[in-house]
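Notes follow the structure.
The complex is shown incomplete by one protein chain, all other protein chains being positioned as in the whole.
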Amino acid sequence: MRGSYFAKLAVVLIGATMMLTGMASAEYPEQGKVIRMVVPWAPGGSVDVFARLMVPGLEKELGATIEIVNLPGAGAQVGMTEVARSAPDGYTLGVASLPGLQTIYLDPARQAAFNNASFTKITLTSMDPEAIAVKADSPFQSIADLAEAARKEPGSIRVAVGGLMGDSHLGGILMEKAIGADVALVTFDGGLTPALTAMLGGHTHAYVGAPPSIAAVAQAGDIRVIGMMSEERNALLPDVPTLKELGFENAVMGASRGIVGPAGLPEDIVAKLDAAIQKAMALPEVQASLKNAWSTAVVAGPAEFQSYWDTLDADTSALMKEVGEQ
Amino acid sequence: MAGEKHGTTSGGLVKTVQQAGAIAFFILGGFILWDASHFRYLTAIGPGPGFFPVWVGGFLVVLSAGLFIQASTSEATFADEEFVPDRDGIRRVLSTLVALVLFVWALERIGYSPTAFAFSFVLLIIFGRTRIVISLALSVLVSVVLFYIFNHLLGVRLPSSPLGLWPAIGI
Partner (left out) sequence: METFGFLMQGFAVALQPNYLLLALAGCFIGTLVGVLPGIGPSAGTAILLPLTFQLEPAGAIILLSAIYYGAQYGGTITSVLLSVPGEASSVVTCFDGYPMAQQGRAGSALCVAAVGSFVGGTVATFGLVVAAPTMVAIALQFGPAEQFALMVLGLSLIMVLAGKSVVKALIMGMLGLILGMVGMDPTAGVPRFTFGQMHLLGGLDLVVVVMGLFGIGEILVSLEKKAAPAISASIRSLLPTREEARQSVAPIARGTLIGFALGLIPGMQPSLSTFVSYMAERRLSRTPERFGNGAIEGVAGPETANNAFVNAALIPLFTLGIPTTATIAVLQGAFMMHGVLPGPLLFRDHPDIIWPVIASLYVGNALLLVLNLPLIGIWVSLLRVPYALLYVLILIFTLIGAYSITGSSYGVGVMIFFGVVGYALRKLDFPLAPLVLTFVLGPLIERALRASLQMSNGSPSILFESWTSTVLLVAACLILLSSVPRLSPVNLNEAREDNE
């Protein structure tokens, strides 16, 4: 009797231990648990569309259900605060847009509840350089034309850009410095759409914004892209010279996007997510839709993403100090 | 047409309340002015963050002063009796307010279902539906059924409850 009692006890103990250790190292992602991907913008925007395009492929790769949660507010601040505050268990992710996000925490007035260290960088997914565009019938055919006109009459050239301290605005500032003449930068609170509308209506002479925002009208020939703020020519617009080529130094700016999680995410989860995201990004349908939207996919893993972020932090911080409060 | 129709009372309470309202707006206007002084009035290009608040606060101060004068010198809009609700009315309004505040407090702490259940049950009774069983049933409808509909059909994520039974039935 005692023997069988001990035997049963042993079985129970061993079974319990197995169960417990099994539970402790439960496979990520667990069956039935939903992963939240926070998009800190309203539905329909470019970030939202990107997330929705990528998520189906990602779900397949990970073998889990992913739910997109839109938490707009204060220019991504509300949504990213939520991500930063979530438990680092891999079930809350976010889509970060740089340098926009950085301008939030680098500006003390914004009272951001997060900073660089609040996020685990998982995968960089795209980098869209700022494009400088004019109307097709504009008298300005090139950056040189714009620069000349600006030098002749400082402040007369109006350039439409997006929200305050966003990538488009920063791009405009850099362009102004590179040209070496005063332009009138007009910021539009509602983002790139009203900025583009203003230029199309002839109220501004030029526009600075990432290619996805102008894909439709540029492809139709209503506007012409006269310069790109990137290191090298962009594959989607191979005929457009970079400002660097044209002799304007320090005129590189763009909007990058990546998937992040709260700080302290375990390495194995990060690795798993990174692998799955990169695979999802490589899917033909995702590649095709990104290309169609004039978005340039650039994929990098956690370490590269982190170092890119750090460099960008320093650059953005310096730029913001120079600009000061207008 | 003026005095005879309404209130044989001179509307003392109503008048006081109206005056209090004017004073409240006066204070608000003053606060806005004070707060706005911390912002820049003008920037290099045009109005700064403080520009509009200063004007709005200023107008509000002036207008509420005018309102105070108007409230003090004119006839009351309606009689005291109409202004203050009867006991039942007060009870209903106050309990609704309390219920609403508790709802907000409890929503993310104990989840939607128990909160909504308690909320609707209590209010149904207070509003006059005294048949307990029906009220219970309706409250269940409001909490559980709506939770399912909103969460699963409409994708509105209502907080789920960590309490007791509720997780067991998947809420």
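Chains: A and B, in written order; residue numbering restarts at 1 for each.
Rule of thumb we're sticking to: contacts are C-beta pairs under 8 Å (C-beta built on N, C-alpha and C of every residue); 3 or more make two chains touch, one makes a residue touch a chain.
What you see is a predicted model; the values in this text were computed from it and never measured.
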item: Options A:A87, A:A117 or A:A288, residue touching the unrepresented chain; value: A:A288
item: Touch list for chain A against the chain that is not drawn; value: 42-45, 48-49, 52-53, 56, 68-75, 77-78, 81-82, 107, 109-111, 113, 155, 158, 164-165, 184-190, 193-194, 196-198, 200-204, 215-217, 219-222, 288-289, 292-293, 325-326
item: Where the unshown chain meets chain B, residue by residue; value: 1-3, 5-6, 17-18, 21, 25, 28-29, 32, 35, 39-40, 43-49, 52-53, 56-57, 59-60, 63-64, 66-67, 70, 74-75, 77, 83, 85-86, 88-90, 92-93, 96-97, 100-101, 103-105, 107-108, 116, 119-120, 123-124, 127-129, 138, 142, 146, 150, 154-156, 158-159
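As a convention for this text, only the chains that are shown with their structure count from here on.
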item: Euclidean distance of C-alpha centroids - chain A vs chain B, Å; value: 39
